[in-house]
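Apart from one protein chain that is not included, each protein chain of the complex appears where it belongs.
Chain lettering (A and B) follows the sequence in which the chains are written, and residue indices restart at 1 in each chain.
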Amino acid sequence: MTARTASSFFVTIILAVLVTVAYGWIAGILTWWVVLLIAASLVAALYLLPHRLRREMGRQTLIATPYFWLFLLFLVPFGIVLKISLSDIALAIPPYTPTLKDGFWTMLAGLDLENYAFIGAGAVFAAFVGLVALIGMFRVVYPRARRAMMGDARSGLFDSAAGALTALAVAVVNVALLVAVLSFLFPALAGFVDIPDFLYFAAYLSSLKIAVISTFLTLLIGYPIAYAMARSAEHWRPTLLMLVILPFWTSFLIRVYAWIGILSKEGYLNQMLMSAGIIGEPLTILNTNIAVYIGIVYTYLPFMVLPIYAALEKMDDSLIEAAEDLGCSALSAFWLVTAPLSKPGIIAGCFLVFIPVLGEFVIPSLLGGSNTVMIGKVLWEEFFNNRDWPVASAVAVILLLILIIPIVLFQRNQQEADQ
Amino acid sequence: MRKFSWFNATALTFGFAFLYLPMLILIIYSFNESRLVTVWAGFSTKWYGELLQNEQFLDAAWVTIKVAFWSSTCATILGTMAAYIMVRSGPFRGRGLFSGMIYAPLVMPEVITGLSLLLFFIAIGLDRGVVTIVLAHTTFAMCFVSVVVTSRLVSFDRSLEEAALDLGCTPFDAFRSVTLPIIMPAVVSGWLLAFTLSLDDLVIASFTSGPSSTTLPIRIFSAVRLGVTPEINALSTIMIALVTIGVITASLISRATSIKARADERAAEQS
Partner (left out) sequence: MAQPRPDTVFAPWDEPDAKPLIQFKNVTKRFGDFTAIDDLTLDIYAQEFFALLGPSGCGKTTLMRMLGGFETPTEGTILLDGVDIGPIPPNERPVNMMFQSYALFPHLTVWDNIAFGLKRSDMPKDQIGDRVEKMLKLTQLGKFAKRKPHQISGGQRQRVALARSLAKAPKLLLLDEPLGALDKKLRNETQFELMDIQETTGTTFVIVTHDQEEAMTVASRVAVMTEGKLAQVATPDQIYEAPNSTYVADFIGDVNLIEGTVEVQAKGAKPTDVSIKWSPTETPIDATSDTPPPAASTVTFAIRPEKVAISNERPEAANVMEGKILDIAYLGNISTYHVEVAPGLIIKAQATNNRRISRRNLTWEDHVYLSWTDTAGVVLTE
């Protein structure tokens, strides 16, 4: 018996069961004993099979269960989001049109890109393509520029800068050209490329900005902690590790909440600073971007510390000794040995912070003010406050599109680290 | 033994102060007498008493625990299956899609997961309530479980399973009597992780919950939006205490086990 026979046999049984159940349901005769009968016959069929076939079927069932679950509750919902993002808002239940009730073909014909045009997806799309082009340039143009300038692979500050600048210039031209070409070649897309409502585009940009800056800040604070942990005495390390992991298990919401009391106008921080005489008037920190940065760095710090610590902990101490033996100062040994060896950890940590921060909702809505626009918050408000499901869906689709780049890069980094 | 350095000591002190001071302040002020949360007016446990009188919070806590229990249990079963498939099952049709679906929810923003599941539940006409939250939490938590279990399975000596087959086990018997007991610590920590994630989740629960199934994070979130209250401080303190006890116990147990294992090994080499 081959796997193929087994699998088709399996599929046949499943289909038969489904048809029976569907018929029973429609005819209204689906009672408990029908279900029992089906279950019993399935079990019997399983035991009457030759063992090899049974094993193959066992394997198929094992694979099918989580597969089916994820398919139904992950992929299908996302398909629905995509469909609704192409629909129009309506005063109905559900609040969008067209739906399947209008007939399949009418529904299909009623779908359009209006929501995408509304949220300025054209600009986002152009920027997205530009970013991909930029990465492509870095991979293709930069090494060539460097090789052309130096004639060999020895690195210098000058040629790196020159190469990077070349790539950047090419990428910028690339994006500008693309936008121009898009709106020139397709007059129908002209409205698609310009931005009817700046809010959404600004939200994407400001999410990106906040994610980049807070990732950098987290790295700045996280690296010394990870480094100090890796260099501490061996018997201390499990305790330190536990201390870093502990906040990770505590409620995210509570940790963000803790900062409200600290940062508010009459909060502990202002009280302390004022009683120390450093400031005369309370500072406004809560409901500004600064509070958002503090909140992000605080809650995501473990995600940065852990991968860097893991990379540094693996490092052999004698490498530093060897570098110093070969004439490095302690500082240059750090730059030439420790830093490059912790690079996989740094990259992993940065992605682990950057990716979730981009879609963050809780922190900007609790610590941020009305000026803090982040895409997660926009999506939430669009859905719950404006009840505009189609636009919320379109925002979600675009957010996912933006996230694809860092996710793919992250996956690649992890694969390289594994090898 | 590494040299003690001022840089390291400073980094650790400030780092851990940053991580723990906010929580410490929260805990201290949960024992504040005054309703004005930022002014210390003497020690009192009255907010804990009020919390226990608060039906809304108690109901929400009960819903949350129910959801967390069922979703983490389902997630552990499905996640362990998924991990086993990814590590052991060899090639099959749609493997790429499968691994994509397992890893995507890990990096998917919660707003997207929540939105898509809600739209799905509405499309199939499933009423929102405890069931929908459990389904949603199971889906995203099973991915975390599968990552935890996968890392254990990868380091697992495959010949142990082969030995079990060789000694007459069917594949299922081999999994039950050899693989499962050995990966049990990872399965348990996967369950705990799924449980915590479910307890903690605000965004997905907000999308998928119905009017009768408000979870604790949703309750806390709506209360916190209005500012700091001593009841929330008390609630936070209880939750922090529970987690701390849990994590410290777990790490003490694991350390004791590893110390014992090391001692055993040393004794064995000498015997």
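In this text, a residue touches a chain if its C-beta (ideal position, glycine included) is under 8 Å from a C-beta of that chain, and two chains touch if they have at least 3 such contacts.
For clarity, every value in this text was computed on a predicted model and none was experimentally measured.
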| item | value |
| --- | --- |
| Given B:73, B:170, B:189 or B:244, the one touching the chain that is not displayed | B:170 |
| Sole residue of B:65, B:87 or B:182 that reaches the chain not shown, by the stated touch rule | B:182 |
| Absent-chain interface as seen on subunit B, which is shown | 157, 159-160, 162-170, 173-174, 177-178, 181-182, 261, 264-265, 267-269, 271 |
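Methods note: only the chains that are shown with their structure count from here on.
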| item | value |
| --- | --- |
| Length of the line joining the C-alpha centres of subunit A and subunit B, rounded to whole Å | 19 |
| List of subunit A residues in touch with subunit B within their complex | 55, 58-59, 62-63, 65-67, 69-71, 73-78, 80-81, 84, 94, 221, 224-225, 227-229, 231-234, 238, 240, 242-247, 249-255, 257-262, 264, 266-268, 271, 298, 301, 305, 317, 355-356, 358-362, 365-366, 376, 379-380, 383-384, 389, 392-393, 396, 399-400, 403, 407, 410-411 |
| Subunit B residues touching subunit A - in the complex, by the definition given at the top | 1-2, 5, 7-9, 11-12, 15-16, 18-20, 22-23, 25-26, 29, 37-38, 78-79, 81-82, 84-85, 89, 92, 94, 98, 101-105, 107-112, 115-117, 119-120, 122-123, 135-136, 138-139, 142, 170-172, 196, 199-200, 202-203, 206-207, 217, 220-221, 224-225, 227-228, 232-233, 236, 239-240, 243-244, 246-248, 251, 255 |
